[in-house]
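Take a look at the structure set out below.
The complex appears here without one of its protein chains, the remainder shown in place.
Right after this comes subunit A.
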């Protein structure tokens, strides 16, 4: 049996052994290994799934080395002895059968079906009868019992489990299968169905050989990252295809679940059960009334972990796992507003304990129905942690879409496998991890990361900075354009509503192109309120985005009010200065354009928080460039520009010109400056305090 077990591991897969050699040029070259090669030291296994590679490698370490695989035969080095197995057929893995099998002819002529697959599917196909297996039924039952125990143990440790089985085919069975297989392969239209039928013909009455558990190591820094993200006010939901036990133990190992959390487990097989379970959980934990109501869900295999006063909790029994995979996470970026009613209490039950919802794919099928999804959403958003296990790829997308539809929150999906693609595409922000599971996720994503832990840099640093920059730039660009337009508008009131522009046509064009554009770009790219170190040190600073600190309706209207004030100062300072004077239209226009340019640039300069030489160059350079442009424009002698000739030289020679500019800038910026200081002094945000601390200390 051990022989068959290891044989199955080595043979029942799609792994191709490849040989790596160092060429003279220093390049690594790969080439498919063939059995004739003597040198087998540097064999590397290439396969679709890293799990299969691991299993083949494990078999190899026990002396069952896969040496060569072609479409017709498999060569395996069994304990130093090279054996060739004729490959008669292969049934690849599909998600309905949840197993794969190969049919091989052993060197001794026996025809064997080697099967490996998910325990839920395969354990049903195990035969206990002596007749078919030639092994004592008692012993079989014992093996089944042991295996199941092992499986439970493995999955509690967070290992991914598979069950391995074998079956010998009699001549008649083989012939029967061969016909089905040949027919399926020859078929054009119903190939998949026919292949399935053929597979089902042989994948039954199996002898149970054993189980495997594959450890999927957590990447570096996963628990730290997850707790950082949660400190940053981000709700973390895990959507995984793993078994429930595996998922829970992963949850513990990546610090998502803690022992003081109350676990709500929903595991229902039909709609009514599912409905009852969600309703009951909602009543028990989310709503404040119905205190101390106990209930027992009618789920098939799991009870609710209800809180028994003083008693031990069921969930604690499930909870000493150490390692697993946390890849298929989905982060939910909760914006502050939507959970405002219960921000501090969010995710806590009425007993003040954190809630965790664990729901499986079968329940989700019903829970995501139109009539239940609101209930599910309410329950899930009340929980601090949500883990969905045994979820199909499309269900992942369904959950993301549920959150997107029901709330205003931004959603981020992060995953590494092809089964995460649909959810990555559905979420507002899709992040793919490029890893051993191929590049499907990366190709579908907005951001590609090398490792899960880089997510904290992506969000806390780049997310934070980009949010600030974007928010500020939106406001600033509204301001920058509105202040000029309002200035032109006030002047219209004094030109008999004839819209005659005092500012030269060229300056109106160049205002956005030269006079004020470069500082906008420099600041939008390079400004930085806090250093990356500080942002990582205090993940809570990320909440500034959730609390709309950089852009909100209030800020928009305040900015517009400020714009109004600045434009009035811009217009009326020269107006009042020159209202009984010989000033001509082009001279006053010259004062206005230079004032507005200096003003908007200094306005920006006042808000910049990180001055590099580029920022300096952009801001002061823009003002200098504006002067150069104004001088050149007033020296042009073509037909259209002649009328402006010499304006700036005459007007800039007067004291009024300089006093007006100085007055405009200080007076226009004064309210903004006062507001900025008062806000910082009296209502400092976390970002303000962290910035003070950062600058003070270093």
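FYI, contacts are C-beta pairs under 8 Å (C-beta built on N, C-alpha and C of every residue); 3 or more make two chains touch, one makes a residue touch a chain; residues count from 1.
The rule is simple: contacts and distances are computed from a predicted model.
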Open item on the list: So one subunit is absent here. Using its UniProt record, which name fits best from "Autophagy protein 5", "ALA-interacting subunit", "Regulator of G protein signaling 11" or "NADH-ubiquinone oxidoreductase chain 5"?
Closed with: "ALA-interacting subunit"
Task: Listed residues A:124, A:405 or A:580, member touching the removed chain - done: A:580
Task: From A:124, A:370, A:553 or A:697, residue that would touch the chain that is not displayed - done: A:697
Task: Touching residues (missing chain, whole complex) on subunit A - done: 16, 18, 27-32, 44, 46-47, 50, 231, 260, 344, 348, 352-354, 436, 494-496, 498-500, 502, 526, 528, 538, 540, 543, 573, 575-589, 608-615, 637, 639, 642-643, 645-646, 649-650, 654-656, 659-660, 663, 666-667, 670, 673-674, 676-677, 680-682, 684, 686, 689-697
